[in-house]
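The other protein chains are all here in position, but one chain of the complex has been omitted.
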Amino acid sequence: MAPFSTIVLRDVRIAFRRLSEAANPLLFFMVVTTLFPLALSPSADELREVGTGVLWVSTLLSSLLALEGLFRSDADDGSLEQLMLSPVPLGITVLAKIAAHWLLTILPLIALVPILALSYEMPAAVLPTMVGALLLATPTLSVLVALGAALTVGLRRGGAIVGLLVLPLTAPLLIFGTRATEFGLHDEPAAGPLYLLAALAALSLALGPVAIAAALRVGVE
Amino acid sequence: MRLPRWFHLLGSPPFVYRLAGKVAPWLGVVTCVLLAVGGYWGLVVAPPDRVQGEVYRVLFIHPQIAYVSVMAYVVMAIAAGIGFVWRIKLAHGVAATAAPIGASFTACALATGALWGRPTWGTYWQWTDPRIMSETLLLFLFLGYLALRAAFEDRDKADRVSAILAVVGVVDVPIIHYSVIWWNSLHQGPSIMKLDKPSISPEMLTPFLIMVAAFTACFCWLLLNGLRGEIVERERDTRWIRELVAGTRG
Partner (left out) sequence: MTDFLRMGGDGAYVWSAYGVTLAVLVFNVWWARRRHRAALERARASALDERVGRRPTVRQIE
C-alpha cells in the first residue's frame, strides 16, 4: 500500500502548494449554487423543491474543474511518464490519483453541502441521506472524471469536450443520488438507490482504472 | 489458436472493400423493397387504431429507428473494442462508419418521437419520459464519440482513444436505460409508454416487423456503403488503392 499512499500524499502536497487552484472547484460550487436562486427567484417551497437537483448538478459540474490537475499537469512535466514506467502497476497509480482527486475536490464539496442544503430550505433531517448518497456516488464520479481526463490527456485543448464525454455517463449517478435524497426528504426509505450507488461505485472502482490506464498509455505515447 | 481463413480475410481492406461493393447494392434493393412493402402496409392497409386513430402509424417507423440507433452504438462499440484489442484497423473503420449513421438515426428517433408525442400526449417533449431521456443521452454518447475522434489529428490515436470511450459507453448504456426506467416508474402520472399496448393486433404486427427488418437491412446497407468510403480514405497511399484508381479515368 506504500506506493498508493505515496502517490496520494504527493498529489495532496502539490495541490496545497497551489491552494488557490485547488480551491477552484469549491468556489465554483458556491458560485453556481448562488446563481440558481438569483435566476429562479424562488419562494421557500420552490427553493426546497429545486435544492436537491441544483446541489447534485452543481456537484457534477464542479468535479469537472479539477481535471487539469489529474493528469495533464503531470503529463506536461514528464512525471506522468515516470509514473507509468515505474514498477507500480498503472491501475494502482490511477486509483491513487482518483483518491487524491476525491479528497481534494469532492470531499470539501460534500463538507459544504449541509450548509448549502440548509440555505435551500431543506430540513436538517435529509442531510444524513443526502451526504450518504453523495459519499456513495462521488467515487464513481471521480472515476468518470478521471476517465475523461485520461482520454483527453494527449490533446491541447481537451478540456472543452470533457464535459460532453463525461456528463452523459454520470446520468445514473444523478438519478439515483437525487432520488435517494428525495426519499430522505419525504421520510421514505432510501436504501434502494443507495445500494445501487454503492454497486456502481464498486463496479467503477474495479473496472475504471483498467480503462483509464489504457487511455493514458495511448495518450502519452 | 488457428483462426479460419475467412477471419483473416475480414481484416483485409481490399477484400472487404470488394465484398462490400458486391453485397451493398443487394442490401440496398432489399431495404427499398422492405421499406416500400412495410410502408404501404403500415400507411394504407393497416386499420386505424382504436385509441390513437390514424396517428399511431408512426409506430411503423419510430420504434424501429430507435432500436437501430441502439444497435448502431453496440455495433460501434464491439467493432471499436475488437479493433483496440486485436489491433485491426478495419474494425476501427467500421466503428467510425457506424457512428454518424447511429447519431443521425438517434436524432431521427427523437424527432419522430416528438412528432408522435404532440398529437397523442399533447406535448412534443416530455423530459420525464424514460425513452426520451435514454435516447437523448445516447445521442450525447454518439456526439461525444465523434467529438473525441475529431479532436485527434493522428488517426491511430483517435481510433484507440475513442474505442475506450465506446466500450465504457456500451457498459453504461444498459445502466442508463434501467436507471431511467426506474426513475420514471416513480412518476406514475400521465406519461404512458408508447408501446404500452396490452397486445398488438396481427394486422399491425406484420408491418411492424417488416419495418424492423427494413431498418435493420437499411443500417447494414448504409454501414457497408460508408465503410467503402472509409476504407479508401484510410488506405489512400497503398498500392492496391493506387491500382484501383489507376484503372479508372484519371
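To keep things simple, chains are lettered A and B as they appear, and every chain counts its residues starting from 1.
The rule we apply is simple: a contact is a pair of C-beta atoms (placed from the backbone, for glycine too) under 8 Å apart; a residue touches a chain by one contact, two chains touch by 3 or more.
The structure displayed is predicted, hence computed values, not measured ones.
Asker: Kindly name the visible chains that come into contact with the excluded chain.
Answerer: The undisplayed chain, in the complete complex, is in contact with B.
Asker: From the list B:Y73, B:W116 or B:F142, pick the residue that touches the absent chain.
Answerer: Looking across B:Y73, B:W116 or B:F142, the contact with the absent chain belongs to B:W116.
Asker: Check each of B:V16, B:I61 or B:L90 against the chain that is not shown and name the one that touches it.
Answerer: From the options B:V16, B:I61 or B:L90, the contact with the absent chain belongs to B:I61.
Asker: Write down which of B:S12, B:S104 or B:T206 is the residue touching the left-out chain.
Answerer: Candidates B:S12, B:S104 or B:T206; residue touching the omitted chain: B:S104.
Asker: For chain B, which residues lie in contact with the unshown chain of the complex?
Answerer: 39, 43-44, 48, 53-55, 57-58, 61-62, 65, 100-101, 104-105, 107-108, 111-112, 115-116, 118-119, 218, 222, 225-226, 228-230, 232-233, 236-237, 241-242, 244-246, 248, 250
The definition used in the following text is that only the chains that are shown with their structure count from here on.
Asker: Report the inter-chain centroid distance for chain A and chain B in whole angstrom, where each centroid is the mean of the CA atoms.
Answerer: Each chain reduced to its C-alpha mean, chain A and chain B end up 32 Å apart.
Asker: Over in the complex, which chain B residues touch chain A? Could you list them?
Answerer: Listed in rising order, the residues of chain B that touch chain A are 84, 133, 137, 140-141, 143-144, 147-148, 151-152, 157, 160-161, 164-165, 167-169, 171-172, 175-176, 179-180, 182-183, 186.
Asker: What residues on chain A touch chain B, complex-wise?
Answerer: 147, 151-152, 154-155, 158, 161, 164-165, 167-169, 171-172, 175-176, 179, 196, 200, 207, 211, 214-215, 218-219
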